[in-house]
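The structure's right below; bear with me while I get my questions together.
Here the complex is missing one protein chain, while the rest keep their positions.
Our next item is subunit A:
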């Protein structure tokens, strides 16, 4: 059903692992099928590409990894900590402290400025705030500059940004405060090829610099070349 490329590394020591899942399954309410997912093991700082057609449960898998959903079977361990038994509140806290998330589109809070959006995680998490050096606004400005967002937009409402710029601002928000994990759910599907490749390169380079593992979900096989590891989810009939 599912296969994982042989390049998959094994991390034996818990604290070296970014993600470890085993026997992961989820059944949506009002559904009688339980989605089953292959086991994932990802070392810290390494990136994973998850490829799957629509309906293969990519978003569900990301939701489970993000701790937004609690698996109906199996376990998810992040950074050596089993998050499955944690309460909703504890998982929210864990996500705030250790994860950055990028969506397909509409990533930004419409009523905050560009900088306000980027520094949002530091306001929700003390850990992210402390790790943003020297202070969240300065790190945010650095990231925005690296991601080629014109300075004139930094203090403007985000509604004036192009789609490509919006995705890059979302990347800056995911990267700020050096979270160990970045989850990206088809962030390039709204971008053209040039923008897409540049976005992925920037995300991975900056992720590397921040010491973050990027888990990138897409249905586009051609993107897999950018990643150390890949995982295929197959469509369900």
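By definition in this document, a residue touches a chain if its C-beta (ideal position, glycine included) is under 8 Å from a C-beta of that chain, and two chains touch if they have at least 3 such contacts; residues count from 1.
By our rule, contacts and distances are computed from a predicted model.
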Protein that the absent chain corresponds to, by UniProt name, given "Quinol oxidase subunit 4", "Peptide ABC transporter permease", "Phosphate transport system ATP-binding protein" or "Lipid II isoglutaminyl synthase (glutamine-hydrolyzing) subunit MurT": "Peptide ABC transporter permease"
Touching the absent chain when the full complex is considered, from A:38, A:52 or A:121: A:121
From A:18, A:62, A:172 or A:223, residue that would touch the chain that is not displayed: A:62
Touch criterion as defined above, residue of A:19, A:96 or A:140 at the omitted chain: A:96
Chain not shown: contacting residue from A:86, A:112, A:190 or A:224: A:112
For subunit A, the residues touching the chain missing from this view: 28, 59-60, 62-63, 66, 68-69, 88-89, 92-93, 95-97, 99, 101, 103-104, 106-112, 116, 120-121, 123-126, 157, 173, 183, 185
